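All protein chains of the complex are present and in place, except for one that has been dropped.
Up next, subunit A:
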């Protein structure tokens, strides 16, 4: 009898404990992400993995980018722009504190921008902010920025992870102990495993729904699949498209198929023969069968692109028809260029699933027109050194994930080596233009030049396919900027 009572008691205690776990979960979330960030300081590194964890969660900027890619007020509640477009005056939010309790004011803004622009700055995108000539503290809640030339996307650039506001007391330790003004405070980083954030109660803005968020680092698709199925994690922002079928039709999961800013290209070394010949590049463009690449590498989730611009952007123009898939035309162009029997080249591939799949498919497509590709798979650090830094490559495949990165084509020293003075002048005009209609016209011109010149092979816009527990809401479907914003995520009742 006694044993039975004990057993019942134990069972009751157990079920209460289990119910407790289930209830506690309603304000906590565990998210699987592919890559562990090298540091947690978004102002000191270019890795997307940093922004995934900290952007708009721990750190905030003067402005913030919303799910649609539009600029919203951030730490600055309002701003005015002078008529010549060179002076920006920001009114800051009152009552904002950093996670260590110190107060946020105009001095912190000045400190953050002086730090970005300093000689020894390690900011990955100093060039966005380089036109700032001075940052002046007018009063504790007002900051004035003077530019030495107009920048069309200045407010957007202020909303990037590179321009978040940090405090002078804590800035040096942000790599491992990040302290910002965001709705989530850093709690713990178990290196090689996870980062835990907890809600920051005195947060100045609208309160968030979650009390705790854990980022678990899992790079392998099969492991991620099992973790999702077993309930070890509640979702992931970008799941390998090849295995999405596991979750399709499963009512316990939601699949969010969206877009990113990533233009995936067949990077071509324009400095080097035979790729310095326009006819050869046109022949390669005709040899590409975009739809087969999209089906094979992204299982149909990618969107075709015809130039270096992401399709969801307002300035986008569809140029995918510039050089349609046409094997006979490609062969004819190769013959005109002096390569009637084709040629051999190397294709250096970074260790990313979309790159290695696209690479194998492109090698097969190029073989049809007589271009023999040798595939070289390299580690990411090696890829950065060989291709990006030393420009020692023929062809490569990579996705350019930053918003509005068409400006890279105006840099003749950039890795693909496109040197066109007309295009460079156009981008300079575009950067200095603030009128929307005029900007759009210039951006379309720029895209058309790149498509006509077939600078690179333009393949597809990198998709973002999130898999989440069906009870979670508020995740971003698209990724108009690098990040995984927790602000609106909540468990449905």
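Everything that follows uses one rule, which is that contacts are C-beta pairs under 8 Å (C-beta built on N, C-alpha and C of every residue); 3 or more make two chains touch, one makes a residue touch a chain; residues count from 1.
Following the convention adopted for this analysis, contacts and distances are computed from a predicted model.
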Chain excluded from display, named as in UniProt, from "Right-handed parallel beta-helix repeat-containing protein", "Ribulose bisphosphate carboxylase large chain", "Peptide ABC transporter permease" or "Cytochrome c biogenesis protein": "Peptide ABC transporter permease"
Of A:121, A:150, A:254 or A:360, the one touching the omitted chain in the full complex: A:360
Sole residue of A:377, A:424, A:445 or A:473 that reaches the chain not shown, by the stated touch rule: A:377
Listed residues A:221, A:282, A:322 or A:479, member touching the removed chain: A:221
Residues in subunit A touching the chain absent from view: 220-222, 225, 240, 242-243, 245-246, 292, 295-296, 351, 356-357, 359-361, 363-365, 367, 375-378, 382
